[in-house]
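All protein chains but one are shown in place.
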Amino acid sequence: MTVVGVIGAALVVAGVPFFLFGTLGLLRLPDTYSRLHALAKGDNVGLGLVCLGLGLQSGSVLVTLKLLMIWVLMLIASATGAGLIARTALARGVKPHGL
Amino acid sequence: MDWLAHTFDGLLGLALLWLAWQAMHAPGLFRSVVSYMVFGLVMALIWVRLEAPDIALAEAAIGAGATGALLLSALARLKDGSDAGRLHWRHPAELVFWLPFAAVTALVLGLTAWQLPAPGLGVDVARTLGQSGVDNPVTAVLLNFRSFDTLLEIGVLLVGVVAIWSLGPAPSPIVPKMPSPALPALGRALFPVFVLAATYLLWRGSHAPGGAFQAGAVMGAGGILMVLAGARPWLTGEEQGPWRWLLSLGLVAMLAVAVAMAALAGTFFAYPPALAAPLILALEISAALSIALLMFAVYLCGRPPDHWEAED
Amino acid sequence: MVAPTHGLDQPANTPGAVIQRAGLNGWLRSQKRGSGLALRLAFYALIWLLLTRGDPGSWLWGLPAIAVAALFNPFEPSHRWRLSPAGLLRFSWLFLQLSVQGALDTAWRTLNPRQRLTPALVDYVWRLPPNGGRIFLANIINLMPGTLCVRITDDAMTMHTIGDSRLAVANVSRLESVIAGMLQQQVDADE
Amino acid sequence: MFYAILACALFVLGLHGLFASTHMLRKLLSLNVLTSAVFLLLVTVADLTDPVDPVPHAIVLTGLVVTVSTTAVALALLIRLSPGGSDTARGRPEGDQ
Partner (left out) sequence: MNELFLILAVVLLLNTTVGLVRILSGPHPADRMLAAEMFSTSAVVIMLLLAFATDRPPLVDVALVFALLSALAVVTFVSRAWSALKPTTDTDDHDGGNR
């Protein structure tokens, strides 16, 4: 087990709690907007860490870059998706909690 | 190791059953449809567990992508989107029928599955793979050993599109008013990735999981996304000329090859081993193009208009 | 032959219209404007390389696909900006920093939403010129600490913030400057 | 083995939904669940042998595509059957946006 491999495994393990927090936020937060906050941020950092960690584990530059490409695709999808849902929600009159 | 795999399977199974139950019994059609979309995602994970990456790829594109889009769009057009038709247990006595029925069905299905010839065709396919022109057994089965099935299957898709078109013009507006300026940006960013990824799957099909079906499904779903993001279909000249040609390209190419082979060798789809690779390649490309366009055409719920004007 | 491979067309300028007006060559020329055809081709080639993991036999398939991807994008290229490599690096660094910060921040608030959630709606006036990365900024702030874009208008966007909204605005402003540097746009220096 | 049982349970669930639900969209979803159950059984059986049998895989692959087209045809019919749906089909703007 090389040093890079250990770092990779550590990154993968570090990424998973962000998903747990994302789900916790989805279940606990009071309105659509704050749930969007929790999901968009947590899941993407989690996915980024897992992708980077798995790439380091594989020890190949091309594979690492391919995994990072999947991460960027997911970033595009979730950033745009979160914005679309939030804007449509406000336009349709969903009131933010506490305002 | 083992118990981990079992936990994984158990969780997948539980989620699958729960989602299926939700899809059929949840109050609110929207909830049903979302449950069914997640059901597709779980199915893709299960295909992976069952060593079927080819199917997982197709399920990821079809179950999670195209079917979800179809159902959500249809839901928006059904005006009575209430919980009409929610399933009720009218009498507890129904259980008296359903429980024994379930037991008998499970028994019969299990017995049938058990009695299937044990080694299957895996050995035969592996033995003859060298003559098929490709290295991926699933592609070999699809486009060489059992290409007759594939021919009929593309025919079924085409008949589906014909049926939908014959219902009349597509409901208007085909695409609702653009809700956000972010959509064209999204479409612009994703279009090249869709093209490259679909071509990549097509290229891979000859030696690894992938192929015409997956590539076509990804491209078709991509086309749906592009149209939703505000693109207007390219092939909209008068009378949808190129549409019709491309839609039938896959079927026509397969029929042409089949008839040519029948003339040459006396049997439908009997490729000479020397010609097998290029023929399968040509068939794959035309089938992928057709499937992509068919999936997209099917989404419109009717005949596309002669002119795509910007709706407002 | 109108390349039939993707079946889509651009929104404002209907495809048929463009082709009738300027012919296929005109359409192709319109696609060549923008962020540099060469740069795009190189970028798509990189994506292809990553997809196939550098299989040399794949380029026979890859080259046509790259050409189609570059030339037949159904959406009009935005052609008001150029990419600055140094700016890209600076942006990536700030982006990574802020996204980790954002994830930790939301996780912390999730643990005790009753006390740590102070939602507010804030208007943020654009400093970026129209067509010059506004959408990009609006999307990217969804991943930044405590901000969510809930409305876009011609001169401002409305953000939903959880937490200190002044800090959030400061972050967005910083991000806007970096994006402007990356796309080589002019923004007012102060604010 | 586990997946064979799962497929059977799913099959019964789908069949029940198909007969007992009254809304057409739900019937359609049940039909889709039913197809998934059959595919699952096929692939499970294929997985039992040592070189995994590719024939059921290919059949399921074609089956998936056929299921989409069936669903699409059914949905197109459904839209035209539903009371308000025919209006949208005739060009009345949908929604209140």
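Note that the chains take the letters A, B, C and D in the order they are written out, and that residue 1 is the start of every chain.
The rule is simple: a contact is a pair of C-beta atoms (placed from the backbone, for glycine too) under 8 Å apart; a residue touches a chain by one contact, two chains touch by 3 or more.
As the structure is a computational prediction, the values presented were derived from the model and not from experiment.
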Selected residue (touches chain absent from view) among B:183, B:212, B:231 or B:249: B:183
Sole contact to the chain not displayed, among B:11, B:95, B:108 or B:260: B:11
Missing-partner contacts on chain B, residue numbers: 1, 4-5, 7-8, 11-12, 14-15, 18-19, 22, 26-28, 30-31, 34-35, 37-38, 41, 44-45, 48, 53, 56-57, 60-61, 64-65, 68-69, 72-73, 75-77, 79, 81-83, 175-176, 178-180, 183, 186, 190, 193-194, 197, 200-201, 204, 208-210, 214, 218, 221-222, 224-225, 228-229
Footprint left on chain A by the chain that the document does not show: 1, 5, 9, 12-13, 15-16, 19-20, 22-23, 26-27, 30-32, 35-36, 39, 43-44, 46-47, 50-51, 54, 57-58, 63, 66-67, 69-70, 73-74, 76-78, 80-81, 84-85, 88-89, 92, 94-97
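What we mean here is this: only the chains that are shown with their structure count from here on.
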Centre-most chain [mean C-alpha coordinates]: B
Distance between chain centroids, defined by C-alpha means - chain B, chain C (Å): 31
Inter-centroid spacing, chain D versus chain B (mean Cα positions, whole Å): 11
Residues within chain B bordering two or more other chains: 179-180, 182, 185, 193
Junction residues of chain C - those touching two or more other chains: 47, 51, 138-139, 152
List of chain C residues in touch with chain B within their complex: 2, 4-12, 14-16, 40, 44, 47-48, 51-52, 58, 61-62, 64-66, 68-70, 72-78, 135-136, 138-139, 152
Contacting residues of chain D [partner chain B, same complex]: 2-17, 20-26, 29-30, 32-33, 36, 39-41, 43-62, 64-73, 75-80, 82-85, 87-89, 91, 93-95, 97
List of chain C residues in touch with chain A within their complex: 47, 49-51, 53-54, 99-100, 102-103, 105-107, 110-111, 113, 117-121, 138-140, 142-146, 148-152, 158, 160, 162
